[in-house]
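Structure first, commentary second.
A single protein chain has been removed from this complex, and every other one stays in its place.
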Amino acid sequence: MASLDASGTARGAGAGDAIDAPGSGRAGGSRTPRRLRLPRQPMLRHLALAAAGAALCYLVTSLLSPYNDVLAGEIGLYVVALAGLSVLTGMSGQISLGHGAFMAVGAYTAALLANHTGLDLALQLLAAAGTAAVLGAVVGLPATRLRGPYLAGMTLLLALALPPIADRWNSLFGGDQGLVTTPPTAPGDLNAQQWLADIELWLAILTLVVVANLVRSRFGRAFRAVRDDEVAAALAGVHVARTKVIAFVVAAACGGLAGGLLGLTTGVVSTGEFPLTLSIQLLAAMVLGGAGSLVGAWWGAVLLVYLPEWSSSLAGDLQLGAGTSAYLATIIFGAVLIVAMIAAPGGIQGSLRLCWAYVGSRRGGAGTGDAVRGDAVGGDAVRSGAMAGGERPLQDRAPSSGGPAAPRGAAGSPGSAPNVQSNESSNSDG
Amino acid sequence: MTLFVDYSLNGVAQGMIFAALALALVLIFRATRVVNFAQGAMAMMTTFGASTLLEHGVGYWWAFVAALAIGFVLGALVEVLLIRRLEGRSELNPVIVTIGLLVVLEGIAGAVYGNSSRGFPAAYSQTGLVIGHTTVDFSHFDVFVLVAVVVLMLANLVLFRATSLGLQMRASAYAREMSRLLGVRVGRLLTLGWALAGLAGALAGLLTAPTSSFSPYFMDLDLVYAFTAAVVGGLESPVGALVGGLVTGLCISYVGGYLGSGLEPLGALALLIIALMARPKGLFARPPARMV
Amino acid sequence: MLEVRELSVGYGPVTALHAVSFDALPGTITAVLGANGAGKTTLLRTLSGLVRARHGSARFAGDELLGRPVETIARAGVAHVPEGRGIIEELTVAENLELAALWRLGRRDRRAAIAATFETLPRLGTFRDRRASGLSGGERQMLAVGRALVTQPRLLLLDEPSLGLAPLVTAQLMAILADKTAGSEMVVVLVEQNARSALSVSTRAVVLDLGEVVADDESAAVAADVDLRRHYLGY
Partner (left out) sequence: MPTASGATLSSVGSRLVVEDLTVQFASLRALDGVSLSAGQGVVGLIGPNGAGKTTLFNVICGFVRPTSGRLSYGNVGLGRHHPHELSGLGIARTLQGVGLCKTQSVLENVMLGAEARARCDIVSALLGSRRSSREEGRIAERARQLLDELDVGGYASRRAGELPYGVQKKVALARALIAEPELLLLDEPASGLSEAELGDLAGRIRWLGTHLGVLLVEHRMDLVNAVCDRVVVLNFGQVIAEGTAAEIRDNSEVAAAYLGGTVTAGITGSAGITGSDDGAGPGSIPGPR
C-alpha cells in the first residue's frame, strides 16, 4: 500500500515537472530540443500532459484503499492551494500568512450554495473560487502599498479575523457546528472516496496547467520583476500595483477552490477547520516544497498530508503517552521547517534541482562559468538566492568575447532602432 | 459613560501589555531587520521557567529576574544557532524559521506542561483602584505594568539614540559588510540585539501571564496584537510601539466591549489597514529620502 | 609598508587573482588599474579580510593581514572604501563619521577629528545631522572618503572613488587625497577605472589583467608606455 502511494505521488510530480519547466526559469523554453516530440503549441502540449496525468490519477486512485483515496484527494486540494500561494509569495514576492482565510471563504461559499440553492458541484466550486478571488482583490488593493513584514502582519490578521465572523452570525454560518456538506455522488459503481479523490486530483492538474500558463506568460515575467525590483519593473512598463493585485486574485481563487474541496472532503465546514495554524502550515509547506515552483506544490502537499500521519505513527512506535504524542507532530513539523530553511532554503524542489545541476555538470564537463571572472563574482553571485529556486542548470553557450567587436555592417549595428518601429508584425511567424 | 471609562482603562492596560511585546519586536527589527514571530513563544517559555521556579519555592522577584535572564540567554541562543545561518538569504527565510521556532517551542511546552491553563501570580494587587468612591477597572498591577513598559521604552530609546552601542547596532542592522569594514563586531551585536529582545519579551510574558489564562498558547494572540501595534507604530520606533500598543489596546477593548469579543481581530485588522493606508510604513516611520 | 606576495584568490572554479605581488610605500599612492573583471576589487576585498585568499601573503608594517577577521583588520587602522554604496544611509552624516572613529580615537579626539573633517569638506558640514540617504552621489563619495580619513588610517584602500562624480569633484577628491598622503605615514592603494586621473596622482601603478600583474612600475612610466595603455587601459 505504501509503495503504491509513493509511486502515485512521484508520477504526479513528474507530470507537473514537464508543465512547470518552461515557465520557471528560461522563457525560451520551447526551443529545448528534448521536448520536441510533444506538440509545440503550449496549450496543446499542456492539455496532452494534463490528460495523461488525469488518466494516471484515475488509475492510481482506483488501486488505493478508500482511506488512502481520501489522503490522495487531500494532496490534490492542497496542491491547488499551494500553487496559488506559490504565485503570490514565491513568484511575486508578497508574503501571505493568511492563505487559510481564502480557503475559509471558498469553503463557506460552496457549502452555503449547496445548502440553499442546490447548485451543481462545478458551479459551487467556481463560485467558491470566484468569491475568494473578489476577497483577494479587496485585500490585494491595500496590500499593493505594503511590503515584507507589513504585508505579513496584515495577512496574519486576515487569517485571524475572518473565522470569528462565522461564529458571530451563526444562524447563517452554522456557528460552532458549521455547515454540513454533501459529497458528490459517484457515477457508476465507483466508491465515493475514489470519485472525490479523482475530482480533487484532476482539479489540481487543471489548476497547475492554468497557473503554469500564466507563469510563462508576460504576467509571470511581471510577477518576478516586481518581486526583484519594483522601480525597475515600473520603468520597464510594468503596472506594479495591478500586477500585485493579479497575483493576489490568482492566489485567492486557488485558495477558494481548495477551500471548497476541503469542505467536501471533511463533510463539514466550520471555523475550527481554518485556524491560524492552517495559514502558517500552508506557507511553511509552500516554502518546504520549493517557493515559486509548481512542482514544489506537490511536495508541499504531500508533506501537509503525510507529516501528521508519520509523526503519529512515530509516536506510537516510541510508546509516548497520548498527551505527549499529540505534540510530537507539531515539534517535528517545526523542526523540519527550521532545519530545511537552514540547510536547504530552496526546499525540496530547489534541492533536487541543485542535485540535477551537479550531476549535469559532472556529465556535461567543464565550460560552466569561465566567463564569470574577478570582480563580477564579488558580492551577489556567490550567495545568490537559491531561494528563487527557479533556475535550471545553466548550460551556457560560450559567450562571444566582450572585447573589441568584430566588424559589423551598418544595418546590424547598435539597436537597429528604425526597424524596431515597423516590424512588430513582420516577424510574427515566430 | 462608566462603561466607556472602564473600556478605555481596560484598553490602556491591555495596550501596555501589547506594547511590551511590541518593544521586543521593534528591538529585534531595528537591530537585525527580522520580525520575530517566535517572540511570544519565547516569552511563554521564560514565563513557564519562572512558574517552575515559583513552584519550587523561589521568591517572586528572584523568579522574575531569573525569567529575564533566561530570556536574555534564549534570545542569544536563537540568534547564534538559527538566525545567523540565514544571512544573505531572502527575507522570507527568517519569517519561516521564527514560525518554525514558534511551533517547536509551543510543542515542547505542551509536551512538558500540558495544555491546561494555570495561574501565575501578579506582583501587585489586581483588584481595581478606588478613586473617590468608585472602583475603576485599573489595578495596582496595571500601574506597575504601565511604569515597567514606559521604562522599557525609555531604555530602548536611550540605547539606540544616545549610546555608541546603539549606533553600532543600527549600523550593523542596515549595512553589515560596511559596518564590519569600520571595525564593528557585527556578529556580537546581532546576538546582543536578540538577547536584549529576549529579555524584553520575557518581561512582557511576566506582565501578561497574570491577566490571561496561562497556557503554552497564551502569548499567541498577544503576539498578533503586539505585531499590529508595532506595525502601526512603524516597526522601528520605540515611541511608535508604545503609541501603537495603546491604540491597538483601546481599539480591541472598544470593539470587544461594544461589538462582541469575537470581532476583536477584525477590529485590529481594520485599524491596521487604516493606519497603513495613511502611512504605509507606520505612523512613526521617517519618510524615504530618495527614489532612484 | 604593504607587501603583497604571491596572492591567489578564487571563487569555486574561478580564479580571480593569480600570484599577485607588489609593494606599496608609506606616503605614496599606489594605483591598481585594469579592465572590468581584472580582479581589482577582489584584491582590495582580500586585503581588508572580506574575501579569503587561497594562498600567498599580505604583510602590512610587518603584520600578516590575511586570515584575520575583517573587524580586527579595520580596528588596526585599515580603512576600506568600497565601490558604490560605501556609506551607511540610515545614519546621519555625523554618525557615519562617529562610527568610523570609534575605535581609533578617544571621545575628545573623535570630536576634534570630525570637526576637522567638516573643515576639509565644508559641504558635508552643512548636512551634518541629515541622514546620509539624502545626499547626492558626489556628497556620498565625499562622505565615504572623509569617513575613511577621519580614522587617520595607516592603510587606506579606495575602490573607484571617482565613480559617478563630476570632473570638478573628482579633481577635488584627488587633490585632497594627494594632500593627505604626501608627507604622512599612510599607505594608499587606489583602484580606479579612470586610469588617467589615477595615474596623475599616484606614484606607482600596478596593472592587472585577468587576475595577473602585467605591469608594476612608476606611474609616469606606465602613462608613457603607449602599448601598455592601449592594451590594458584602453586609451
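Just so it is clear, A, B and C label the chains in written order, and each chain counts residues from 1 on its own.
Here is the rule we use: contacts are C-beta pairs under 8 Å (C-beta built on N, C-alpha and C of every residue); 3 or more make two chains touch, one makes a residue touch a chain.
This is a predicted model, so every value here is computed, not measured.
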Contact residue for the chain not shown (choose from C:163, C:176 or C:214): C:163
Candidate in contact with the missing chain, chosen from A:71, A:196 or A:246: A:246
Among A:172, A:235 or A:318, residue touching the chain not depicted: A:235
Contact set of subunit A toward the excluded chain (per top definition): 25-28, 30, 41-43, 46, 209-210, 212-214, 216-219, 221-222, 224-225, 228-229, 231-240, 246, 371-373, 375-377, 380-381, 384-385, 388, 390-391, 394-400, 402-405, 407-408, 410, 412-418, 420-421, 424, 427-428, 430
Residues of subunit C in contact with the chain not shown: 35-37, 84, 135-139, 160, 163-172, 175, 193, 195-197, 200, 233-235
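Assume only the chains that are shown with their structure count from here on.
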Top-ranked pair of chains - ranking by C-beta pairs in contact: A-B
Distance-maximising chain from subunit C - centres being C-alpha averages: A
Centre distance in Å when subunit B and subunit C are each reduced to the mean of their C-alpha atoms: 43
Computed distance of Cα centres, subunit B from subunit A, in Å: 33
Subunit A and subunit C, separation of their C-alpha mean positions in angstrom: 47
Sites on subunit B at which at least two other chains make contact: none
In the complex, subunit B residues that touch subunit C: 164, 167-168, 170-171, 174-175, 177-186, 286, 288-290
Partner subunit B, residues of subunit C touching it in the complex: 48, 50, 70-71, 74-75, 79-80, 82, 85-91, 95, 98-100, 102-103, 131, 133-134, 147
Subunit A-touching residues of subunit B, taken from the complex the two chains share: 29, 35, 82, 85-86, 88-93, 95-97, 99-108, 110-111, 114-115, 220-221, 224, 227-228, 231, 235, 260, 262-266, 268-269, 272-273, 276-277, 280-282, 291-292
